[in-house]
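Okay, so here's the structure we're looking at.
Right after this comes subunit A.
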Amino acid sequence: MNDPVVILAFAVLAIVMLVSAAAVVLLRNIVHCALFLALSFLSVAGIYILLNAEFLAAVQILIYAGAVMILLLFAIMLTQRAGAIAENPPNNQVGMAAVVAVALFGLLALVLSGTSWLTGAPAATQPNTEALGRALFEYYVLPFEIASVLLLVAMIGAIVIARED
Partner candidate 1 sequence: MDSFSLEYLWLIPLLPFLAFVVIALFTRRWARLSAYISILAIVASLVVSAWALLSLVVAFLGHATGEELVKQVTLTWFSAGGVDFPIGLIIDPLTAMMLIVVTVISLLVQLFSQGYMVVKDDHGNLKKDPGYGRYFAFISLFTMSMLILVLANNFLQIYIAWELVGLCSYLLIGFWYDKTYPDGSISPAQAAKKAFLTTRLGDLGLLVGILIIYMTTGSFVFTDVEEAIKAGHLAGGLLTVAMIGVFLGAVGKSAQFPLHVWLPDAMEGPTPVSALIHAATMVAAGVYLVARTFEMFAASPDQQALLVVAYIGGFTALFAASMGLVMNDIKKVMAYSTISQLGYMMMGLGVGAYAAGVFHLFNHAFFKALLFLGSGSVIYAAHHEQDMRRMGGLGKRLPVTMITMIFASLALAGLPPFSGFWSKDEILAGAAGKDQLLYIVGSLAALFTAFYVFRAIFLTFTGEYRGAQGGYDAHGGHDDHGHGGHGGGLESIKESPLVMLIPLILLALASLFSGFLGSPFMGNAFQSFIEKGAELHEEINYTVMISSVLIAVVGISLASLVYYFKVIPADLISKPLPWLHAFVLNKYAMDDLYLWIVNNVVLGFSRAALWFDIHIVDGIVNAVASVIGGFGGTLRRVETGRAPNYGLAIFAGAIIISGILIFGGSPR
Partner candidate 2 sequence: MNPGYLTLIVFVPLLGAIVTALMPKDNIRAIRFSAAGFSFIALVLSAIVWIRYDTALAGMQFVEQATWIPSLGIKYFMGVDGLSLPMVFLTTLLTFLAVLASWNIKLRPKLYFSLLLLLEMGIAGVFTSLDLLLFFLFWEVELIPMYLLIVIWGGQRREYAAIKFVLYTLAGSALMLAGILALYFYADPIVSGRTFDMLELAKTNYTAQYGAAFSSVVFFLLLIGFVIKLPSFPFHTWLPDAHVEAPTAVSVILAGVLLKMGGYAIIRINASILPQALQDWSYLLAGLAVVSVIYGAATSMVQNDMKKMVAYSSVSHMGYVLLGIAALTPTSMNGAVLQMFTHGTITGMLFLLVGVVYDKAHTRLISEFGGLAKRMPLYAALFVTAGLASLGLPGLSGFVAEFTVFVGSYLNPNMQLFTIIAAAGIVITAGYITWMLQRVFFGPLRFGDAIKESEHIQDVRGLEVVPLVTLLAIIIAVGVYPSLVTDLINTGVAPVMTQFVKAGL
């Protein structure tokens, strides 16, 4: 973990991620926001790889950068009218929101700096997709199935809600 390459990769990924995230919340053009969101998702996938979670990285790219992004873009496309294109203004509590966000960060930072984690030996670096699969299907079968039902429900629900009457 102290490999300079890893540190450098972390730094690059972190900067890209934070900058694009900041762009998501600050830019006024909603389409640009969406694109920066995709960039942010991708850099999160990179962080997963640094954390030895290759399967998650793949899932992140497929679902977030893929499916969710498509959904968002469709939503933007369906809801923008001619005059209102790319309008994404902040609301009137932007100042308060900033204060709350900074305060939260301050709180988290204080907690983080004040906590000594009980870190152990670094886990094996080899791919652990198999272990993940075992855990999912041996220990978490029921939640897994419930999650699938949840997805089904969400899908039907989304269709019902979004359907034109």
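We adopt the following convention: a residue touches a chain if its C-beta (ideal position, glycine included) is under 8 Å from a C-beta of that chain, and two chains touch if they have at least 3 such contacts; residues count from 1.
Per the selection procedure, all candidates are chains of the complex that A comes from, given by their letters.
Keep in mind the model is a prediction, meaning the values are calculated, not measured.
> Touching subunit A in this complex is which of the candidates 1 or 2?
1
> What does subunit A use to touch candidate 1 in their complex?
91, 93, 96-97, 100, 103-104, 107, 110-111
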